[in-house]
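Note that this complex is displayed minus one protein chain, with the remaining chains in position.
Now for subunit A:
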Amino acid sequence: MSIPSRYLRLRTVPGRVRALTVLVLVVLAVLFAVTGGALLDARSALRAVGHDEGPMVVATSDVYLALSDMDAQVTNVLLNGEENGWLCDPDQDGGACGRSGSRYFYDIRREDAERAALQAARLAEDDPVRLRTVQSVLDGLHQYDQRVQTAMERGRHVSHAFGALPEDAVEEYRAATTLMTEDLLPKANNLTLGGAAIVDTTYREERSGVMAGRIRVLVFGAAVLLALAALQLYLAVRFRRMMSLFLVAAAVGTVALTAVSATVLANEGVYLKVAKDGGFDPVLTLSRAQAIGKSLDSDRTRYLLDPSDSDRYDQTYLEKAQTILYINDAANLEGYYAKLDALLGRYDGGAGAVAFRGVYGDQAREATEVRGQRRTYAALLERYRAYQRNDRRVRALADAGDRAEAGRAHMDPRWPYLPHPAFREHDEELGARIGSHQYVVDRAVARGEGALGPWSWLLPLSVLAIAALVVAGVWPRLSEYR
């Protein structure tokens, strides 16, 4: 006889019964372990997307947004010639002047940027490369402040409005804005992308853990049943009893446990997918689009403020517009405006085909698959179109030589220190889209976690109950041999 048989004393009847019972219990323990493992995977994936890394990554995208806001404020103030309000410090000047709203907003956004950078640092705590990036953003912010201060001081000595900034101030401004657009914003962009990659990896690993776990649960559920059947069959043949009610109950319990936990895991997979694909990812890409939209608008302001470099600002404007909504073979800005109008005309509020790419193209294409989403994205696209229409007018005015008029057309007609209403409406609509996707994340994570809640006691309890039923089914037979 082979070694396992001798070890388990398989020659005797109680030995065999005991061996089969142990087999059932061992496979049941494995079922417990794989189910528990998959449920834990689901829990940590939900936590990553909904509570830990996810919100932190979204926070880091605020670095970019806050920096863009700061640069936009600076550019607008210099364009409007409002340096005095900017430089005014009521504490020092004894209330003789009024500090402008733009300056207050700049200071608030600067604090936001620093706070968001702190989040990025927390997220990068075990990654020295990313920590150094955070550090250099904070260092660069300080340099930027100084450049802005100098530009403002040089600008205040000359009375100017709508772009007639003195050359030495333009120089300093150019240095500041180059630092912002070619050093700080790229780094902020990379921080968010790096964080998103962390969430992506965690999500992919944990979710495939959940899906593989589901298959394991089904397989080991079947294995428990198989082992139970072997035990039942042996008892039936050996002791001439057709059924042990306890063993039948154990089998029913196993089927129920397996089916329910496999269903729960499948649902968790869906919640995760919804939270990630339908919530987190759009939140990030749309936040990015919002930030790009802001620096796009600043590019137009720069174009008006610094005409000697207007070709370059036009080019960066076009590139940013193409990132937001990509139009194939729109080679220059004129072509972009015209094709955008035609394409969105054909899109027709969501009824037509999505013949464009970029962030909005991807979102609009996905929205066609979800009921009710189509119209909300159509509203966003309509506002983007209105914004570009206004920009076309601004650019035409500037090209015709009327820069003061172009400057006025670029800003709010009633409150010239505010961006144009077309910009604000588009920006607000984007904010609303981001909010609604964030709600999707929160809801899916809450539901997923709600469904997992009772399993911390339900799983061990039901496994123990099944084990008890198995033992209860075997006990009377074994006691016959005592």
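Definition applied: a residue touches a chain if its C-beta (ideal position, glycine included) is under 8 Å from a C-beta of that chain, and two chains touch if they have at least 3 such contacts; residues count from 1.
Here is the rule we go by: contacts and distances are computed from a predicted model.
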| item | value |
| --- | --- |
| Chain not displayed: protein name in its UniProt record ("Ferredoxin-NADP reductase", "Glutamate ABC transporter substrate-binding protein", "Thaumarchaeal output domain-containing protein" or "Bidirectional hydrogenase complex protein HoxU") | "Glutamate ABC transporter substrate-binding protein" |
| Touch criterion as defined above, residue of A:Ile108, A:Val158 or A:Leu226 at the omitted chain | A:Leu226 |
| Residue among A:Asp52, A:Asp168, A:Asp200 or A:Glu449 touching the omitted chain | A:Asp200 |
| Contact with the hidden chain (one of A:Asp91, A:Glu167, A:Asp311 or A:Glu480) | A:Asp311 |
| Hidden partner chain, touching residue among A:Ser44, A:Asn190 or A:Thr376 | A:Asn190 |
| Residues of subunit A in contact with the chain not shown | 1-2, 4-5, 10-11, 16, 19-20, 23, 27, 30, 129-130, 132-133, 136, 182-183, 185-187, 189-190, 193-194, 196-197, 200-201, 208, 212, 215-216, 219-220, 222-223, 226-227, 230, 234, 237, 311-312, 315-316, 319, 322, 326, 328, 331-332, 357-358 |
